[in-house]
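Every protein chain but one is kept in place in this view of the complex.
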Amino acid sequence: MNQNTVGQSSGDTLVSEGKTAEHIRRNFASDNVAPVCPEILAALGAANVGAVPSYGADPWTERLGVRVSEVFGTEVRVFPVSTGTACNSLALSALTPSWGAVLCDESAHIDNEECGAPEFFTGGAKLRGLPSSDGRIDPDLLGRTLEQGAGAGAHSSKLSALSVTQATEWGTVYGPEHLREVTGLARAAGLAVHMDGARFGNALAHLGCSPAEMTWQSGVDILSLGATKSGALAAEMLVVFDLARAADMDRRQKRAGHVWSKQRFLSAQLLAWLEDDLWLRNAANANEMAARLARGLVRQPGAVLPFETESNEVFVVLPELLLEALEAAGFGFYRWVTPPGVDGTLIRLVTSYDTRSEDVDALLGVLAAVE
Amino acid sequence: MNQNTVGQSSGDTLVSEGKTAEHIRRNFASDNVAPVCPEILAALGAANVGAVPSYGADPWTERLGVRVSEVFGTEVRVFPVSTGTACNSLALSALTPSWGAVLCDESAHIDNEECGAPEFFTGGAKLRGLPSSDGRIDPDLLGRTLEQGAGAGAHSSKLSALSVTQATEWGTVYGPEHLREVTGLARAAGLAVHMDGARFGNALAHLGCSPAEMTWQSGVDILSLGATKSGALAAEMLVVFDLARAADMDRRQKRAGHVWSKQRFLSAQLLAWLEDDLWLRNAANANEMAARLARGLVRQPGAVLPFETESNEVFVVLPELLLEALEAAGFGFYRWVTPPGVDGTLIRLVTSYDTRSEDVDALLGVLAAVE
Amino acid sequence: MNQNTVGQSSGDTLVSEGKTAEHIRRNFASDNVAPVCPEILAALGAANVGAVPSYGADPWTERLGVRVSEVFGTEVRVFPVSTGTACNSLALSALTPSWGAVLCDESAHIDNEECGAPEFFTGGAKLRGLPSSDGRIDPDLLGRTLEQGAGAGAHSSKLSALSVTQATEWGTVYGPEHLREVTGLARAAGLAVHMDGARFGNALAHLGCSPAEMTWQSGVDILSLGATKSGALAAEMLVVFDLARAADMDRRQKRAGHVWSKQRFLSAQLLAWLEDDLWLRNAANANEMAARLARGLVRQPGAVLPFETESNEVFVVLPELLLEALEAAGFGFYRWVTPPGVDGTLIRLVTSYDTRSEDVDALLGVLAAVE
Partner (left out) sequence: MNQNTVGQSSGDTLVSEGKTAEHIRRNFASDNVAPVCPEILAALGAANVGAVPSYGADPWTERLGVRVSEVFGTEVRVFPVSTGTACNSLALSALTPSWGAVLCDESAHIDNEECGAPEFFTGGAKLRGLPSSDGRIDPDLLGRTLEQGAGAGAHSSKLSALSVTQATEWGTVYGPEHLREVTGLARAAGLAVHMDGARFGNALAHLGCSPAEMTWQSGVDILSLGATKSGALAAEMLVVFDLARAADMDRRQKRAGHVWSKQRFLSAQLLAWLEDDLWLRNAANANEMAARLARGLVRQPGAVLPFETESNEVFVVLPELLLEALEAAGFGFYRWVTPPGVDGTLIRLVTSYDTRSEDVDALLGVLAAVE
């Protein structure tokens, strides 16, 4: 599968939401087109009380550290930031020297969709995307790559970190054994392990395992945990399990311009998101809606789903006629580069915390109505 | 005056707000300890409607560009970001090559309070702080520095940009003539000009001139315009007057992790701030309260005010006895390094959009009550 | 062909030169194991006369600029440096912004053997290696890559430069038409063009065309022209055809520590190398010896030569028995990763300006003697 995705910013390929009946939510372009979920917006208002020390010396930030340690069942250090790119890049900068290389899947967001941010934050480390069939790193290929790297001298960038994406860019999810196999190989070769968890909640909801099991118990040193795609306004956090890696992270953050002066409003979002398992409920809804969508698409003549739908992204190849029908009905989605030998175009449909059954059914209904 | 300020993060020197009568706002530590002003919080709620294209392809961002061009009376390019450090550093990165040098006042925030962010974003450019008596660059010294730089060869960093802070770190404000004199010298020597406008509104409210007069008409290429200290949640914007400097700024922003996916919530803050001159009203209140405070302090025996109070920061040297009284009464402020030959300690008191006369008077009352 | 070459620094795979009969030169590991050729050593001595202004303000450097412009038949700017890695990386830093991407062959030295130097000098630009069968970029693949890049937005690194290696890492040479096709595609898409000419002389000697034809007349903006592998002590030069790209190159060079104080000794090497076509004679000898070697290997039972021998590198797959015989006889060479489906191991044999027929024949004789 070709990772040369058509970015969301290329407006010409983004079918804008139409002007049809308002109660149907038609924008399946991404989970970040959704609004802020009510609980989080309310939390912002609740935090807007009086003067509070700035730059993280506030009660919300303090509570957040405690809460995340509880969620992961171990002592962690938490650094809230406003974007996933910052979160990933700050994490990687603590895991690789500037003359290092980071191994990742060839589809990885860090290598394809962040305009070189990891290179910027790490001072020029190299990203090496390994080919795979479904966004999950192949242990055999990883093993061979690590072996070759071990024999290389100072002419080669030093293999320093592995970055896994959970859930992956293709909507698949690493099972616990697969995850431990690749992190185990990396750690045995002296590499640190980063997890890009922009859709971590969705992976967790799919697997039903504990946050601890999917992270530090499986060899993850730093997790980029994303809330924005799951209902927040703009809130992600580095969750650092290897506490030594947290040293000077505050200065890394500051010199990247990623410390909010009114940080209470960043921490308050994240606290609300973790409160009463809101994050898991939001993820579960998005996953369910994606599964409903996938089930409907599988029954659609001419549709080919190249990947298992294990989180909240559905990739499907559809004939152009059907795509035009969706567009005419005002549905929003991205067109991907179509793999060779397939008739039609690969598109991505993303569900979110506020997608409803009627939204999915409306989309399926449009397809079913095409003769 | 010594620029080695005690940072806000050194909690031991920050006197926390006490538990005294709730209706008095006692935290004068910074204008960023204040909450979000109601109009801006309301705007966030108003923007929380349905699915909207992400990464800036939203109506709020579009309107913001138009509105800022109106405010400045010329076509500008606007890039909203969430912190002042990011805003300054992105601006500088478009004004100097990595082998360049940026001239600024020795008190400048970019050189003292941003943990090397400008060096990071510019790829290693050098900041050169010029000494001054009050935070405003001395044209004579600037002239001599530029002359020496002009004769230097490839062994020296190339003098590439001048950064002026308006209002300055010491609460003073460049008058239009002073400003044009220093920017004129810089431009004549081939340097670009940046203005750090974290408190630009306060300077404007003090001078009563137009935004255009204080920026592009006075030779400024890029302005960092801050709203956070003036009532926003987390919102600043690069205002680029020299449109050629805006080229690829979107990629600079992205690779620094400073593009919000749900950007409508960044733009909505800034739109509300500019609406109905809210930004100027907020600035005017902060300035008035600072002036009231300064007037009271001048009358206080033992108090020495080393700078004119021209915006919303008041610096005053007070005997330790008075400082202890303020702390005992729950007032929050920062202690600065005390200049030699002065009896007492230099402190900073900052007013904001939500400081009221009674808050100022309460502080002055505490001082007056000390025998 | 796998580009994961075993670096020269991994001593265990480098078969050291034996202690056998001294008059045979047995080290085929690289052209940089050779000594300095007599004309260049003599030139160093000749330059060692009296006090001379430092940092390039010397007569040798001045003459070098004139001489290189003559050689290339156009006005160029020349920047001498001591290593190929510096030469390539400085060149790329003038051709791509830090948020850019450089397209190259997947075998390229800049992406595999320079420990991230291009990333360092460019401030974090991304290298994208395109797969090929023989080290020469495939125009079709390049065309598709450029097309996809053109549609990408600010989430993707900006395609900014193409780097071609002439001769390639596999010893092949771009013909003039092939070269113009790929540079033409790149230029049409707005990319700048760099040529890594570590073995430029060998390519030129193979093609018999003019230096101009192989560079600026074929769309090359900057050439990294290497003399070290062709008889110099430590001397390479950036030859800048697009004069605007030379702006501030002196400062790029200085801040990378690549300006010699006694620069006459760098320029004197390069002048001597270009004098009386020494560079072409050295290259021609190396090529001839490689051709002689290849002709002999082709006749060797069990030998497979995966690439045409068009410069001074010969790649050959040989059965382990033969490799052991070579090692036992004291011949030095590198083992490469063996491609799948082949019986034996891929090795590289490099000839140089001082390889002689008897050296080649001695190697072939060892192979022939194995039963």
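The chains carry the letters A, B and C, assigned in the order they are written, with residues numbered from 1 in each.
Heads up, the rule we're going with is that contacts are C-beta pairs under 8 Å (C-beta built on N, C-alpha and C of every residue); 3 or more make two chains touch, one makes a residue touch a chain.
Bear in mind the structure is a predicted one, so any value in this text is a computation, not a measurement.
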| item | value |
| --- | --- |
| Contact partner of the left-out chain, one of C:G65, C:G116, C:G135 or C:G201 | C:G116 |
| Residue of B:N48, B:S157, B:S230 or B:S267 in touch with the missing chain, whole complex considered | B:S157 |
| Options C:V259, C:V317 or C:I347, residue touching the unrepresented chain | C:V259 |
| Interface with the unshown chain - residue positions in chain C | 8-9, 11, 14, 16-17, 25-27, 29-30, 32-36, 41, 44-45, 48-55, 57, 81-87, 89-90, 114-117, 119-121, 228-229, 233-234, 251, 254-262, 265-266, 332 |
| Chain not shown, touching residues in chain A | 55, 97-99, 123-124, 153-155, 157-158, 248, 250-255, 259 |
| Residue ranges of chain B at the interface with the undisplayed chain | 4, 6-10, 13, 98-101, 112-116, 119-120, 122-127, 148, 151-157, 337 |
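We adopt the following convention: only the chains that are shown with their structure count from here on.
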| item | value |
| --- | --- |
| Inter-copy rotation, chain B to chain C, in degrees (Cα atoms; steps of 5) | 180 |
| Approximate Å spacing (C-alpha centroids) for the pair chain A, chain B | 35 |
| Rounded Å distance, chain B centre to chain C centre (Cα mean) | 52 |
| Centroid spacing, where centroids are CA-atom means, of chain A and chain C in whole angstrom | 41 |
| Shared interface positions of chain B, touching two or more other chains | 55, 251, 254-255, 259 |
